[in-house]
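Okay, here's the structure, questions in a sec.
Removed from the display is one protein chain of the complex; every other protein chain stays in position.
Let's turn to chain A:
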Amino acid sequence: MHIEIDEIAKEFGATTALKPVSLAIPSGALVALLGPSGSGKTTLLRILGGLEFPTSGRVLFDGQDATGMTVQERRAGFVFQSYALFKHMTVFENIAYGLRARPRATRPPEAEIQRRVSKLLDLIQLPQIATRFPSQLSGGQRQRVALARALAIEPRMLLLDEPFGALDAQVRKELRQGLREIHDTTGLTTVFVTHDQDEAMELADLVVVMSMGRIEQVGRPQDIRARPATAFVRQFIEA
């Protein structure tokens, strides 16, 4: 799905989280929002997901105005920084949650839910953990379950907030590869937020460098490396 961000600004009371920013994300791209904390990257991601609403500006999905769409209507698969798994539910129930939450008319029958959840568990390469609780999983396993749960709703896009932030370096490398593969198999437009320039450069097709509520530069990783547009970008990618 093609995403168009048109002059989006966001204020929280007196503080400005986003100055008006515009950005076009081509369908099927894997995009990194890169920046230090306070740069507005998470706010932008949450606006795309419908968890936050912009003070001004528009969001367009495939050319249609989606600014006022509710979070449920957007069908954005969202992976939270701390994963936000439902800790009182098993892995199976976590992944099935979005399917069971559908209105009766479109809710798949139980056998279909079973089939889809086990297919997703295969996709994240954890077929054995359906009956476990989140507290019984490692950090990397939790991240992958969160990803499977987001994919279960057959999302129109995938949004990830610091998806590797809470993991150690070794697991982080493996899961980067995992996300790349999942992106390539599903073909979903994917946007992830990170403060780690290596992660952004290695994983993304398109990197959006942000600072203080502004977009500093948009480009392919190699172009940003070769030609940083501003002093901030040069400094940030060299850090």
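We adopt the following convention: a residue touches a chain if its C-beta (ideal position, glycine included) is under 8 Å from a C-beta of that chain, and two chains touch if they have at least 3 such contacts; residues count from 1.
Note that in this section contacts and distances are computed from a predicted model.
Of the candidates "Radical SAM protein", "Sulfate ABC transporter permease subunit CysW", "cytochrome-c oxidase" or "Monovalent cation/H+ antiporter subunit D", the chain left out of this view carries the UniProt protein name "Sulfate ABC transporter permease subunit CysW". Which of A:51, A:113 or A:229 touches the hidden chain is settled by the complete complex: it is A:51. Only one of A:28, A:57 or A:98 touches the chain withheld from this view, namely A:98. Touch with the chain omitted from the figure is made, among A:75, A:173 or A:214, by A:75.
Listed by residue number, the positions of chain A touching the unshown chain are 49-51, 71-72, 74-78, 80, 82, 84-88, 97-98, 101-102, 133-136, 149-150, 152-153.
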